[in-house]
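Encoded as structure tokens, here's the structure I'll be asking about.
Missing here: one protein chain of the complex. Every other protein chain is in place.
Up next is chain A:
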Amino acid sequence: MKIVAICGAGVGTSGILKVNAERVLERLGLSADVSASDVASLATTGADAQVILTSPELVERIPPTNADIVVVENYFDLNELERKLEDAIG
């Protein structure tokens, strides 16, 4: 499975989302390829992603996609991330 975390600049916030998504996946006993990207290059980097992780502010900039879009409010709340990832994957 491929998961892409996106932000505006492609450094910083998407990296935090990627790190915490990997922690949650480990907690859930799931393996996935998680990468960080910026919204502008999502069309190429996220073409085959099953899940896109992002902030409420960036949702409308995501191009049409078949991936599940998971909107994360608190990037440091692993419980929120776990609940939402489980919903998207399960």
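Convention: contacts are C-beta pairs under 8 Å (C-beta built on N, C-alpha and C of every residue); 3 or more make two chains touch, one makes a residue touch a chain; residues count from 1.
Operating definition for what follows: contacts and distances are computed from a predicted model.
Undergrad: Under which of the names "YCII-related domain-containing protein", "Ascorbate-specific PTS system EIIA component", "Putative murein hydrolase (TIGR00659 family)" or "NADH-quinone oxidoreductase subunit I" is the non-displayed chain listed in UniProt?
TA: Its record in UniProt gives the absent chain the protein name "Ascorbate-specific PTS system EIIA component".
Undergrad: In the full complex, which residues of chain A touch the absent chain?
TA: Spelled out for chain A, the touching residues are 7-13, 15-16, 18-20, 23, 39, 54-58, 61, 73-78.
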